[in-house]
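Have a look at this one before I ask anything.
Complex shown without one protein chain; remaining protein chains in place.
By letter and in written order, the chains are A, B and C; residue numbering begins at 1 in each of them.
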Amino acid sequence: MAEVYISVQKHDFDISHEYATLREDNRSDGAIVFFSGLVREMNQGSKVSGLSLEHYPGMTEKALHAIVDEACQRWPLNRVRLIHRIGQLAISDQIVFVAVTSSHREAAFSACHFIMDFLKSRAPFWKKEVTSDGERWVEALSKDQQALNKWQA
Amino acid sequence: MAEVYISVQKHDFDISHEYATLREDNRSDGAIVFFSGLVREMNQGSKVSGLSLEHYPGMTEKALHAIVDEACQRWPLNRVRLIHRIGQLAISDQIVFVAVTSSHREAAFSACHFIMDFLKSRAPFWKKEVTSDGERWVEALSKDQQALNKWQA
Amino acid sequence: MKVLFFAALRETLQHEQVELPVALPATVALIRAALCEYFPQHQQNLNAGNALAAVNQTLATEDSEINEGDEVAFFPPVTGG
Partner (left out) sequence: MKVLFFAALRETLQHEQVELPVALPATVALIRAALCEYFPQHQQNLNAGNALAAVNQTLATEDSEINEGDEVAFFPPVTGG
């Protein structure tokens, strides 16, 4: 079974610590793939000055564990680390981090991508942006829903 | 045009420095995907105690630039960093690092995966492993050649 | 029974939760219909395209069953990551 770490947190995270944890005492993994999501200044046509992230406590952790478990069943993963922030964030801030290790790169690439695609459409987080026109809830995109199609068995 | 950094080097690299460089003064990228390749203890059925990496100086850099240029033409990337080590390496050592940034995650995942797949089959590096049975050159795998098929237009 | 709301839907309905008079067992579709009756001016925000439902903190479909003690929530399509 893969070693899995999942955290939903207000505070920032340090990817060098995460990376060190993935490598520590690890003689069997040849591949680490990681995704990091950052707050962009331009989104859906407006200049953003910051955002706040709301979630559904309890369900969030449950949904993330279900997504990671599914990835672990599909690919031979050894370690998975997933961190998602909530609360107030500024431009360029880190929002989300997903890292997986595996013996081989194909599994690591596919699993990391799979986890992010499902997180985007299945984990109960909502972004509210502060723009020059005031606050607005970010619209869900149909392309995020379509991104799931590539993972159908 | 993407900012591209490519290095073929004997010395180790620090992914937290690489990550900081990808994020520095970057207000437009929402996605960073990175791949890190490590020396595994078990490979092709034998226990490995270390390896040496030979390359074709001049051609290596040219091949890596061509692969990254192709990725930049296929996807809207903003920053690409690629480091490949040569010389003597021990178990768990970092061999290769590929990181790309883009506004959106699909481009970043695809481009990072593409670069690694082509590097595996097109960049002139050769690994020689030290095993309990002595030294041996690593065999090229047909699956690495087949991995290129998914990128055909 | 109690229904929770999150994010834009909570703000639109101006309720974090509501107590609905629904006979159990019910389905998500039945609860959705009851919500549309309770908030007649917000039926569009409550239809299946605009509001997802979760039962016991798991995404549910329209025919998912709801029993006594289940936690039920409605919220807009998610936008994390």
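For this structure, a couple of remarks:
Please note the rule applied: a contact is a pair of C-beta atoms (placed from the backbone, for glycine too) under 8 Å apart; a residue touches a chain by one contact, two chains touch by 3 or more.
As the structure is a computational prediction, the values presented were derived from the model and not from experiment.
Taking the full assembly into account, the omitted chain touches B.
Of the listed residues B:42, B:91 or B:138, the one in contact with the hidden chain in the full complex is B:138.
From the set B:27, B:47, B:122 or B:150, the residue in touch with the chain omitted from the display is B:122, counting the whole complex.
By the touch definition given at the top, subunit B reaches the unshown chain through residues 37, 53-56, 58-59, 62-63, 66, 84, 95-96, 116, 119-128, 137-140.
What we mean here is this: only the chains that are shown with their structure count from here on.
Averaging Cα atoms per chain gives one point for each, and the point farthest from that of subunit C is the centre of B. Averaged C-alpha coordinates put the centre of subunit A at 26 Å from the centre of subunit C. Rounded to a whole number, the gap between the C-alpha centres of subunit B and subunit C is 47 angstrom.
Residues of subunit B in contact with at least two other chains: 105. Among all residues of subunit C, those that touch two or more other chains are 81.
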